[in-house]
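Right, I'll just put the structure down here and ask away after.
One protein chain is absent from this view; the other protein chains keep their places.
Here is chain A:
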């Protein structure tokens, strides 16, 4: 005595969000029924577990049939098989493409290849996310990567349009694609304290200021590749550390500015040369793909860690960086007019402005977290430093970009509290 066949099909496809989430999380029907039972779905209903099982089976089947369509969200809108109201469609897509921060943190920056996919069971056991769900998330990353790989124009916009994702998800996927493309190292122990949202913020900054798309009004090529020319130009910054005079002048300018403004002035003065060398070296090496990959780990090792060991807080870092840039600017106008032409001069002013915005923003965040431990503050500082090289870049800024940068910060501002 057994039910051989049991189906329910509605003209408007019936979908329970809770069941959908269970399906997405990779539960089997049996486990999902258990979870639902424990969740008290049956309370107030005169229904048995059998009824619940039948309902769960039906919905799991529906989702399975929908999955094919979800792989190409544009199809979902004009397919005829399921009649799903548009708001539900959006929900289906968004939930399908949503991912666990714990999972993405494991995969971020890795090549989206078969090899990585094979290692997913390790990721699954490490994160406690079911393998099925891991596979879905991984395949999503890969799919989005493939879709936007060949496309021109702004990355976030492409993702939003071709996969019909929400703004937030599109931004996150842009970060994932960007990281996967450059294979930034994020898995090192020293980087473990950074969340995905921290990296996503960095990715956003890098995409808007360092990529080819950011240079040429987004027509030429896509956002994914870093601007080679720009990286090449960064080499010229080496003059700041190789020229002894310059280095000293720079230091004195910064120190003059910082004096009596911070408690850790002595440490700043002492470590100025080291820090400056560290930063400039990172910037100068970026033409090398290998060094691009190590960008974040280098930043932590060469800049963040020395700062932390000197017990700087976020405000100190910000102050330091602000004046570091400002002074470099003054240096240039005084000493190297031959090298820095007047256009660059203009740009530097712009940079300062932007740096200022960034710093203000970061200070604010630092204040919020001021009660927290030094380590927590360090988190903020890293985020700050990770985009620190941006201001040093002299070629790219126009007013419009500065505004877009502001916008970015605003968006980042919203995202920020989640990352902590």
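The definition used in the following text is that a residue touches a chain if its C-beta (ideal position, glycine included) is under 8 Å from a C-beta of that chain, and two chains touch if they have at least 3 such contacts; residues count from 1.
Following the convention adopted for this analysis, contacts and distances are computed from a predicted model.
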- [ ] One chain of this complex is missing from the view, so tell me which of "dihydrolipoyl dehydrogenase", "Phospholipid-transporting ATPase", "C2 domain-containing protein 5" or "glutathione transferase" is its UniProt name.
- [x] "C2 domain-containing protein 5"
TODO: Considering the whole complex rather than only what is displayed, give the residues of chain A touching the chain that is not shown.
DONE: 1-12, 14, 45-48, 50-52, 54-55, 57-58, 61-62, 64-65, 75, 77-83, 85-87, 89
